[in-house]
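Below: one structure, written as structure tokens.
The complex appears here minus one protein chain, its other protein chains still in place.
A, B and C are the chain letters, set down in written order, and residue numbers restart from 1 in every chain.
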Amino acid sequence: MFAVFSQFLAATAGRGVTRVAYLAVATGLAMLLVLTVDPAYEATHHWVDSLLWVCLAFFAMEWLIRLWRGFRAGRGWHYVASARGLVDAAAAVAVPLAMGFGVDPKSAWLFSVLWLLKIVPGIPGLRQLRRVIVLEARPLVSVLVLFVMVLFLASVAVYALERDGQPVAFGSLPATLWWAVVTLTTTGYGDVVPVTPLGRLVAGLVMISGLGVFGLWTGILATAFAAETRRDNFLRTWEAVSRVPFFASLGAAAIADVTQMLRMIELPTRTTIIRKGHHGDCMYFIASGEVEVELPGRKIRLGEGAFFGEMALLGNSLRSADITTTQLSRLLVLDLADFRMLMARHPDLAVTIDAEAKRRIAENN
Amino acid sequence: MFAVFSQFLAATAGRGVTRVAYLAVATGLAMLLVLTVDPAYEATHHWVDSLLWVCLAFFAMEWLIRLWRGFRAGRGWHYVASARGLVDAAAAVAVPLAMGFGVDPKSAWLFSVLWLLKIVPGIPGLRQLRRVIVLEARPLVSVLVLFVMVLFLASVAVYALERDGQPVAFGSLPATLWWAVVTLTTTGYGDVVPVTPLGRLVAGLVMISGLGVFGLWTGILATAFAAETRRDNFLRTWEAVSRVPFFASLGAAAIADVTQMLRMIELPTRTTIIRKGHHGDCMYFIASGEVEVELPGRKIRLGEGAFFGEMALLGNSLRSADITTTQLSRLLVLDLADFRMLMARHPDLAVTIDAEAKRRIAENN
Amino acid sequence: MFAVFSQFLAATAGRGVTRVAYLAVATGLAMLLVLTVDPAYEATHHWVDSLLWVCLAFFAMEWLIRLWRGFRAGRGWHYVASARGLVDAAAAVAVPLAMGFGVDPKSAWLFSVLWLLKIVPGIPGLRQLRRVIVLEARPLVSVLVLFVMVLFLASVAVYALERDGQPVAFGSLPATLWWAVVTLTTTGYGDVVPVTPLGRLVAGLVMISGLGVFGLWTGILATAFAAETRRDNFLRTWEAVSRVPFFASLGAAAIADVTQMLRMIELPTRTTIIRKGHHGDCMYFIASGEVEVELPGRKIRLGEGAFFGEMALLGNSLRSADITTTQLSRLLVLDLADFRMLMARHPDLAVTIDAEAKRRIAENN
Partner (left out) sequence: MFAVFSQFLAATAGRGVTRVAYLAVATGLAMLLVLTVDPAYEATHHWVDSLLWVCLAFFAMEWLIRLWRGFRAGRGWHYVASARGLVDAAAAVAVPLAMGFGVDPKSAWLFSVLWLLKIVPGIPGLRQLRRVIVLEARPLVSVLVLFVMVLFLASVAVYALERDGQPVAFGSLPATLWWAVVTLTTTGYGDVVPVTPLGRLVAGLVMISGLGVFGLWTGILATAFAAETRRDNFLRTWEAVSRVPFFASLGAAAIADVTQMLRMIELPTRTTIIRKGHHGDCMYFIASGEVEVELPGRKIRLGEGAFFGEMALLGNSLRSADITTTQLSRLLVLDLADFRMLMARHPDLAVTIDAEAKRRIAENN
């Protein structure tokens, strides 16, 4: 069984997280939710327990096989110490360990929430988010420090003002800090509320500071995100652009320019890209794969390097045929706005596209 | 009556949603509100019931006619399966169906809230919003996944910490998840509040994470929106610009450049664009339609391709005459800042505008 | 007295709002606050009443004089119907009118909150804000419509789910709408909270939608604001730049380029701009006014068109003298980063500035 599982893992290793792992995480979490609802658990505890153990067995086996393969490849300790290895280990041993230390089973299973960490490598835009946070660490930390300073200064002020009137809610600085966090994040539970006029004045200032802190925070993230999105798109598109013969005639500077206008999409087999009669506002270049054009009476196939969809941009803006992928394809999308810019800046490309469009119209009639 | 209604629909079909449909939706919702307020309903139930039935009849008829026309044109199933067809169907049959299944009328009428979906195609910037969300789906999903992870991890931690002290509020994971959602979105009802020091520490971190998640979310949307706004404006303006003879002398690259500076507006008949004596900070090109200049003693009409308002930008910045549209007109607005940029980059345009302004001044004196 | 007041108004008419008007508004509002606090009012009602009447008299007189002057200048009805005229009228007559209709005085004085509207023309960046909102009206309205749709759909769902359990709080759609607004804006009073599992699920979705709506809203405003800031700065700076002889040698295109780099500031008399020994990261061009350089042993005055502060950018980054305005001056600030860009793009300017800096160093030693 170990061998079968290992084969299975190897077969699915290409993707960050396997579908089975996603299923195991989802099942595990669902069972964890049921486990804590007493009536539901009493009715179904056989099922819940079994499924939790199955999930645990899956994650334990996954860890063991990765360990075994890692050490066989001589990179065992590297895997153990990597973020992924630590998450795998935690997913495999946290629950049994807790049980071993005498924690009652229902509490021990709570550690299975760590299984959630296994899906982290599969989150699509995570690398992008992490870069944003790393690059903007300095200003973000500044804002956090400001946040903490406002928190403490406001807490001491409100503590001094309110402790006599509300000795329980504002009886100590830690209790007042709780109020301050709840207020500064504009959460506002209302479990602890200042009642003296001066206390309320300070509270009002804290709330407005909360908006300010939040605004700065968002401003920083928005700025960084804008830069990162441009960069990410450029990297993903460049490779594909330079392989399309249509753009090969351009110099390197022009390719960099074109790359910024294009957007790459990946489409699975048999996806309809263009539907006849629909409004068209972009054209496509095939970076890899193949598409099928359904003309009246016959079908034409276009392969790597070809382009299509240009007729709606040049003519009456309606698509003239259905176009579908025949295999997994990567297409470069050129928006109408960018199409016009591109044609304006590179008249030679405009000539080529125009000629091809005319040839196609002639052919189809 | 069916024929009359069909004629009426055909006459108003050009616009996304007819004014009558808007009225029906508004009436229906208002009646629905009254229906649920017992004293108000008792006093007016004849009116309320009648109006609701009238609205329902309107939507049912609209759906039937569209079905009929769809099938007559051979695109019936296409309409049935389209988003619009489904909404029309839901608006027409949801309430009668509920009544048919024995739901009491007052509850059945609640389904009439679906009528609200009929105004979706009429929302002006919706296409723009949808593109933003589609294009940024990857990072938005990432943030959502992070949101869910924080939610679960925090819930399990707070559940473990608070369940002994507050067995009702934090007695199960689903109950704790409710608290976590309320806290992470910084809503903070205050119906469930952690009281142990550690629970409050986790809660504080959740609130701060909430701000972070929100900031990322906003940052992504702001970035995408900026790009989309530029694109949308370019598309709407390009067509109009290339039809103004004034810009025809420019090459395609320069037209693309000019297009980014102009903003298109649509004005109904008899709208005053410029008022004499007011401060002027933009000039206008007529893309289509006609305007009337009220000079002392006589009126001049300017048609497609003409420009006006340039004198305030060149001279003392006060408008020298009232200018009003005589028909539905599309104007291209050029801001003072962009006017100066444009004049700087395209000196030949500057010469033309200057000459025309001088000719007009000479003529008027 | 009428004449004196009229003279006073004429003398201060240049500015949007006079300082006396600001004072009257502030006093009026402060008195209004005191008026509603019973113990405070009882102790000071002579003062409060008198001051309120004085403020009212001031605003009434201001309105009458403006009316009189308007009609004398033949633009009386224009003033009456303008936004400003309406605000002036409301400030003058709302309180007496309410008293006339028999409202008790304490309630009638509440209308004096309208005095606050008189400061609107004096808000510095208001025009900019208004343009942002007008230009982005389409997408902002879209978001608002989405907001209302979520509101109604969620209200009907939660009403259906919660009305049996909480017949008071969720007993009618209007009551449920109140809950929905409080939740969708993430305010979360907690006065009305869903308790059924399904109701809480809907509520959770509403909160997350709230973040989404808010994010879109902010994204739209941020985008528009960025464009508007650039435009506003360009307009304010252009005029000044083109009057500085230093830049006159540049062509119009280069001036437009330079304008985007400069930032205009207005400084009152005897403001110290540069302090000796401080770190310098910008240089200044004098658009109008005059400054005094305090060299060891003597003072030099620099007038319109001169520049200063360039030595810190070229040399050791420390300011070498105190520089103070001698009159109200408008300066163009060039940041270090932009200074380097500018010098790189316009080498002739670099030569001029270098030569002047060397001449000054030679002169001072």
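Just so it is clear, contacts are C-beta pairs under 8 Å (C-beta built on N, C-alpha and C of every residue); 3 or more make two chains touch, one makes a residue touch a chain.
Nothing here was measured: the structure is a model prediction, and the numbers come from that model.
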{"item": "Sole residue of A:30, A:43, A:141 or A:265 that reaches the chain not shown, by the stated touch rule", "value": "A:141"}
{"item": "Which residue of C:126, C:198 or C:248 touches the chain not shown here", "value": "C:126"}
{"item": "Residue of B:79, B:189 or B:246 in touch with the missing chain, whole complex considered", "value": "B:189"}
{"item": "Where the unshown chain meets chain B, residue by residue", "value": "186-190, 218-219, 222"}
{"item": "Touching residues (missing chain, whole complex) on chain A", "value": "135, 138-139, 141-143, 145-146, 149, 152-153, 156, 159-160, 171-174, 177, 183, 186-190, 193, 197, 200, 203-204, 207-208, 210-212, 214-216, 218-220, 222-224, 226, 230-231, 234-235, 238, 251-253, 255-256, 259"}
{"item": "Chain not shown, touching residues in chain C", "value": "29, 32-33, 35-38, 107, 110, 113, 116-117, 119-120, 123-126, 128-129, 132, 147, 174, 178, 181-182, 185-191, 213-214, 217-218, 220-226, 229, 263, 281, 335-338, 340-341, 343-345, 347, 350"}
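The definition used in the following text is that only the chains that are shown with their structure count from here on.
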{"item": "Same or different contact residues where chain B meets its copy chain A, judged by the half mark", "value": "different"}
{"item": "Inter-chain centre distance, chain A versus chain B - centres from mean C-alpha coordinates, in Å", "value": "27"}
{"item": "Whole-Å gap separating chain A and chain C, where each centre is the average of the chain's CA atoms", "value": "38"}
{"item": "Chain C: positions in contact with at least two other chains", "value": "186-190, 218-219, 222"}
